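The other protein chains are all here in position, but one chain of the complex has been omitted.
Chain IDs A and B follow the sequence of writing; residue 1 opens each chain.
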Amino acid sequence: MATAAATGMVAAPRPSLLDRFSRAVDRYVLFLFTALAIVYLMLPVAVMALFSFNDPIGRSNVAWRAFTLDAWLSPFGVPGLEDAVWTSIRIAFVSTIVATALGTLIALALVRYRFRGQGTANLLIFLPMATPEIILGASLLTMFVALGQPPFFPLNELTILIAHIMFNISFVVVTVRARLAGFDRNLEEAAMDLGANEWTTFWRVTFPLILPGVMAAALLAFSLSIDDFVITNFTAGRTVTFPMFIWGAQRIGIPPQVNVIGTLIFAVAVGLVAISTLLQSRNARRAARLRTVA
Amino acid sequence: MNDLPKHIIPPALTRRRFIQGSTVAGFSAFLAACGSRGTGSAAPSASVPSSGPSASVAASDTPAPQLSPSAELVFANWPLYIDTDENDETKHKTLEDFTAKYGTKVEYSEVINDNNEFFGTLRVPLEAGQDSGWDIVVLTQWMAGRLVRLGWLEKFDKANLPNYVANLEDVYKGPDFDPTNDYHAPWQGGMTGLGFDSAVTGQLTSSAALWDAKWAGRVTFLSEMRDTMGIALQKLGYDPGQVTSAQFDEAIAEIKKAVDADIIRAFTGNEYAEDLVSGNVVLAMAWSGDIIQKKLEKETLEWVAPDEGGTLWYDNMLIPKGAAHKYTAELMIDFVYDPVIAAQVEAWVNYICPVKGAQAELAKIDEELAANPLIFPTPEILAKVKRFKSLTEAEEREFDDKFSELIGV
Partner (left out) sequence: MGTLLKRHRGLIPFLLLAPGVLWLLVFYAYPAVQMFISSFWSGTLETGFSFSLDNWTTYPAAIERYSEQFGRSVAFAGAATILAFLVGFPLAYAIAFRGGRYKALLLFLVIAPFFTSFLLRTFSWKIILGDDGMVIGPLKEIGLVDSGFRVLATPIAVVSGITYNFLPFMTLPMYVALEKLDKRLIEAAQDLYAGPWRPGGTIAGALFGAGTFALLAAIFGFDVLVMALAGGVVGGIVGTLFLSEAFVRVTLPLALPGVFAGTLLTFIPAMGDYVNAALLGNPSTNMIGNVIQSRFLTNADYPTAAALSFILMAAILVAVAAYARLLGTESLTTGRGV
């Protein structure tokens, strides 16, 4: 560290007691802080998972009574829960696909090309992220209501879908754009020099390389959609999604089955990320091996 | 119902959309006539949006073809409001009995959590003259009054409702919002009073306890305007059935004192019940049936009608205008007015039963419940609870507005 000594000009000052103390603290305190922060972040998740094993008397799952696997054995034993979960998953699935497609296209346009109206386009993409959810939901509700009630816009799954795609686009754009920004255009040029047209280049070179970014964006969009409550609340009409079911249920008591579903969603998400990380590291290792061979 | 405001066509409905609406109505009438919407009232009930009660009379006067129960019935209700199988919460014996008798599959959804919220979902299709998707909904009497006022309910064909006509308890007959009982059929009644954890607060009897600083931060009032104001008005000595604007303001000021003194923890819907069980709340304005049910989870919970007076309300089965299976809905209403079935429901729900003869039937199943004064209130208890006045639209808006301001929204 004190490379000045190499020049021989000035001797590095001897670290004072305070310096040594602060360095020690630095090492351990940050570690402790991080550990505490992680515990703090995971605490409600742990409690949620714990209470899925609870055996409440009526519906009040607020205090621990006894351990039981009942809720896990019949996770859909509460009326309406199954429909709500499938509705949420359906909506999340479709909105993710559409939003990821639309958003990726936009990101490509914004990063690759210079054109008039770029600033406006940027603003339009950014604004939904800067708008509080309640305003997004409320304005959509106002529009659906003001359009009257032709069969086009009864508030139902379609309106929820529309809303979810809308707010997901911005997040997809931001995520993919970050990935695109670090993209090496030379690879594309090389491909085209070798005779590939734009279409082929895109699918064989560009897309596989931005795929991790697109996948990350899709994952983000999926989790935003499946967890959305505020916007859905405004545009749902009679449809019930999983978060809305929870909101309704919390008035009389959230049954342990809801905790089970929540824990399952968490486990699946964690599992997916773990798998993708493992795959990525395996690919990286394979690529490294190929490189050493080449 | 003396100053029934003229139902003005929403100006958002421009002439173009009016034509659009009629086209849609015409089209759905065409569909209905083709029988693709199930049997029952074949009359085109998806009429032009400016319908009032007169229009619905015309609808049911149209001679209907041979009526038979439809294949399905869509029924919306509050949670925990019908007898439920202990092991499988999706099974309800009463509905299964109905299916056994008529062959109709009942799609039962416990989606109603709040009158206003549910009204918001009904409003959109009904305002445009569309089928709301529900055959039966259950809403509190003041909301039923608003729906009658708006002309958004189907009128009963009393010929299909012999049990209802015969067995409805007299106290529910002829309310001011529906003097001929043509649009609503009480499902369950309830009383609002004091719910408390007797282990902490001891035995309470007076509304004044709700203002007691001893329980500061552990008291909840209700977000239901009529219930909260009803109790406050009676604490001040007024009759909620005759409430005036000035009295209302006084009651608001009274509650504001408790808000400012940080006594009131929250204005809740059903959530207070969970908080009573967990101990976060020790005293709440509570609904009688809730406490009976939660007593299983915490034995020390009690409910009393306060000395100064509590409120009486009741939830009603209503058939929204344009319901696809009106006849079958009427069959269902009549079915639950059979004292045997009513007793079956009552054994589980524990609110006030509006069906004559149900008490005797319940005594055969469960004597203790049949004797429970909260389910079949004695005249003494009934004397302590009052109904809130049926409000005109202007009054409702004024009171709702002032109450919203009180609770901070």
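Assume a residue touches a chain if its C-beta (ideal position, glycine included) is under 8 Å from a C-beta of that chain, and two chains touch if they have at least 3 such contacts.
Because the structure is predicted, anything quoted here is derived from the model rather than measured.
Participant: From the listed residues B:T90, B:N280 or B:N372, report the one that touches the chain absent from this view.
Facilitator: B:N280
Participant: Out of A:L18, A:A66 or A:V293, which touches the unshown chain?
Facilitator: Considering all chains, including the one not shown, the answer is A:L18.
Participant: Tell me which residue among B:A100, B:A246 or B:V409 touches the hidden chain in the full complex.
Facilitator: In the full complex, the listed residue that touches the missing chain is B:V409.
Participant: Footprint of the hidden chain on chain A, which residues?
Facilitator: Within chain A, the residues that touch the unshown chain are 1, 3-4, 13, 18-19, 21-22, 25-26, 29-31, 33-34, 37-38, 40-45, 47-48, 51, 62-63, 102-103, 105-106, 108-113, 115, 119, 121-136, 138-143, 145-146, 162-163, 165-166, 169-170, 173-174, 177-178, 181, 197-199, 223, 227, 229-230, 233-234, 242-243, 246-247, 250, 254, 258-259, 262-263, 265-266, 269-270, 273, 277.
Participant: Going by the touch rule given at the top, which residues of chain B touch the chain that is not shown?
Facilitator: 5, 7-13, 114, 116-117, 120, 123, 146, 149-150, 216-218, 259, 262, 264-267, 278-280, 393, 397, 400-401, 404-405, 407-409
Everything that follows uses one rule, which is that only the chains that are shown with their structure count from here on.
Participant: Of all residues in chain B, which touch chain A in the complex?
Facilitator: Residue list for chain B touching chain A: 12-13, 17, 20-21, 24, 79-80, 88-90, 108-111, 113, 121, 124-125, 127-130, 133, 269-271, 273-274, 277-278, 293-294, 296-297.
Participant: Okay, in this complex, where on chain A does chain B touch?
Facilitator: It comes out as residues 56-60, 62-63, 77-80, 144-146, 148-151, 154-155, 237-238, 240, 248, 250-253.
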